[in-house]
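For this view, one protein chain was removed and the others were kept in their places.
Chain IDs A, B and C follow the sequence of writing; residue 1 opens each chain.
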Amino acid sequence: MSVASADVAEYATWLGDDSLILAQRLGELISRAPELEEDVALGNIALDLLGHARSLLQYAGTATAQNEDDLAYWRTEPDFRSAHLMEQPNGDFAHVIARQLVSAHYLYELYARLQASADLTLAAIAAKAVKEVNYHRDHAAQWTLRLALGTDESRRRMVAALSDVWPYVDELFRDEPFIDRLDGIAARPSTLRTAFDAAIEPVLAEADLAVPRGFTAAGGGRRGVHSEHLAFVLAEMQVLTRAHPGAKW
Amino acid sequence: MSVASADVAEYATWLGDDSLILAQRLGELISRAPELEEDVALGNIALDLLGHARSLLQYAGTATAQNEDDLAYWRTEPDFRSAHLMEQPNGDFAHVIARQLVSAHYLYELYARLQASADLTLAAIAAKAVKEVNYHRDHAAQWTLRLALGTDESRRRMVAALSDVWPYVDELFRDEPFIDRLDGIAARPSTLRTAFDAAIEPVLAEADLAVPRGFTAAGGGRRGVHSEHLAFVLAEMQVLTRAHPGAKW
Amino acid sequence: MTASVEEQQFTDLIAADSRIEPRDWMPDAYRKTLVRQISQHAHSEIIGMQPESNWITRAPSLKRKAILIAKVQDEAGHGLYLYSAAQTLGTSRDEMTDALIAGRARYSSIFNYPAPSWADIGSIGWLVDGAAICNQVPLCRASYGPYGRAMVRICKEESFHQRQGFEILLELMQGTAAQREMAQESVNRWYWPALMMFGPPDDDSPNSAQSMKWKIKRHSNDELRQRFVNMLVPQAAVLGVTLPDPDLRFNEATQLYDLGEIDWTEFHEVLAGRGPANAQRLQRRRDAHDDGRWVREAAAAYAHKMAAKPAT
Partner (left out) sequence: MTASVEEQQFTDLIAADSRIEPRDWMPDAYRKTLVRQISQHAHSEIIGMQPESNWITRAPSLKRKAILIAKVQDEAGHGLYLYSAAQTLGTSRDEMTDALIAGRARYSSIFNYPAPSWADIGSIGWLVDGAAICNQVPLCRASYGPYGRAMVRICKEESFHQRQGFEILLELMQGTAAQREMAQESVNRWYWPALMMFGPPDDDSPNSAQSMKWKIKRHSNDELRQRFVNMLVPQAAVLGVTLPDPDLRFNEATQLYDLGEIDWTEFHEVLAGRGPANAQRLQRRRDAHDDGRWVREAAAAYAHKMAAKPAT
């Protein structure tokens, strides 16, 4: 693997942390899904995301001679770069699906674009990831239809979930000044929004769901400013590793 | 405060850990209760229990020149002595109440007896605590009636909660061999059961609830063998303190 | 004619610095202003429990955990008094709660900021409760009796909370380098939002004049903000923290502190629902309310059954 520049490493950390934290959230669900088939499906998605996170964090680590576990287990909250969307608690299954619907559609556009990155490592990671998140997109879209058009209760829950998740969409497409330094390498977040909207809106329309209006969370994950949830995720994720500094597993 | 012997310190740790972990569980609920009055009430109960835990752990610490925070934040799971009942997750409000009903009735009989302990520090702690847990007992009993006799849904939930909590009752009244060394000082757990039954059964009868039959959890908290839940409680409780060894707060 | 006599009585009571009580006649606009202000204050107490309760399970010592639980519980208590005060004006707690959850009612914008650091528990006490006290002490003399009396009790507890917040920061500032950094970083985040708690500058505060005439409000936003900074500066010196305003200095001419420019754009962004935690705060409150519905229904059903039961 080639060595990432500091800027590329920072960008790979954005992407890697998103997938790591989302995989961690999905990992909480395994063995608690509404049916066994979903334990398998959510496990698959978590595994895919964890795979992307590992590739990205390995690459980010090349800039500072750290490995994926150094980055996952030994950074503190302000050094994480995850977006608030990925940090949101699971809630009920409708909330899981709403978060999946948004995140998979975002990740799909991101990786689709990144396949053409001038950074060949990022391009290679993206080329593999885009196929997987395309499946995640389908999975979420199918469940969005089932829940939104299923029963009165499932519809009520799906509407609430989408409205709870939507405030966190905006951050995904916000350009941090830093991104100017990665022309041709990074996918500029703001430029992904149109494609995201074009892909997700037909799903919402088929599900008879309106695009929610209301809150927009200020976000800040890319600058290390996180939701109140992240600290709890990290406390749990890192507890064993940190109790044994220097140990191998 | 007088200095506890190693045996008395072990016993004080049993009691202190029960209250600490239960207070921690109740602390998770504050600002999430079904009504504001219950945020106040559960906060009060958590504060009382935390007060008992602090007195008991301070006393336990005298045996080894440790303070309450050394014991609360720097012991690992196998050194904790909490009973599995106290470690159970909150679940819905019926589960909280079922756990409170059992724990408050147990603690009441325990402290009522301990007021006559030959260990004057334990006796003094018990004399203060017994009045407070008597209020906790009432609080839980009132809610047990409301939930069991309120609506169909609340009754269904209360029945399920009592049955989920009951497997953990047995451990509270089990004598560990160690207790033989504290004759006149400790309240022998098995000897509290009759009074416990005599006090709780009329509440269950008034609530038209049968004493659940079924599982009995093997327990083992007094020997450091815990439910799978405790590690998560400790990870969260200790995370900040452990990130700053030697710091004062 | 009667209305006119009553109106005169009302005006006289206000002029005499006497108290208006629930059964007294009062102008509709006065009632409406009070309900809005008191319920907003109550909602602030309730939403304000969230950033603090975020640290109950992780408080770094058992003493701090106990103090924090007691504080959050006091806030629930304040919410309860204030809802009661508002109810004396004819609006039910359910109506107020529904308005909060539906996003139709306001609460103090400060609680739309997150508390990611333990030091924030210190800053919330020192800065947020400190600002609240500056706002609230004059309200103890508010013309509406139940409100003024609720504020007396609340102010007493708030000043206790402020001292506890100060002590948390003091302990941190006297601690390790990491603790000092934690404290300063937190003060940096909370200072400006705390100044914004006094509301927009006087020349942009349309409702203030009427409220002052009614003696609900007794000082202008900018006056109170000045009073707050006057209080903070010496306390910051004791703590050893820097207030993050490079333009802050004592003006010998005015005998007041000159303040740097407040970012009112941020203020309006948060107010418009685009702050860091607006969505989270309301979602949490709605979830607690919704999850508790079956419990409240059970309690009501049980009370009803007991009331219907013949005495035996």
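Simple rule for what comes next: a contact is a pair of C-beta atoms (placed from the backbone, for glycine too) under 8 Å apart; a residue touches a chain by one contact, two chains touch by 3 or more.
Keep in mind it's a predicted model, so treat the numbers as computed, not measured.
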item: Visible chains in contact with the missing one; value: A, B
item: Selected residue (touches chain absent from view) among A:Ser2, A:Thr64 or A:Thr151; value: A:Thr151
item: Option touching the unshown chain, where A:Asp39, A:Glu77 or A:Asp197 are the choices; value: A:Asp39
item: Absent-chain interface as seen on chain A, which is shown; value: 20, 24, 27-28, 30-40, 43-44, 46-47, 50-51, 53-54, 57, 68-69, 72-73, 92-93, 145-147, 149-151, 153-154, 157, 236-237, 239-241, 244, 246-249
item: Footprint left on chain B by the chain that the document does not show; value: 77, 164, 167-168, 214-220, 225-228, 230-231, 235
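The criterion applied here is as follows: only the chains that are shown with their structure count from here on.
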item: Centroid-based (C-alpha) most distant chain relative to chain B; value: A
item: Approximate Å spacing (C-alpha centroids) for the pair chain A, chain C; value: 36
item: Whole-Å gap between the CA centroids of chain A and chain B; value: 40
item: Contacts with two or more other chains, residues of chain C listed in rising order; value: 58
item: Chain B residues counted as touching two or more neighbouring chains; value: 236, 239
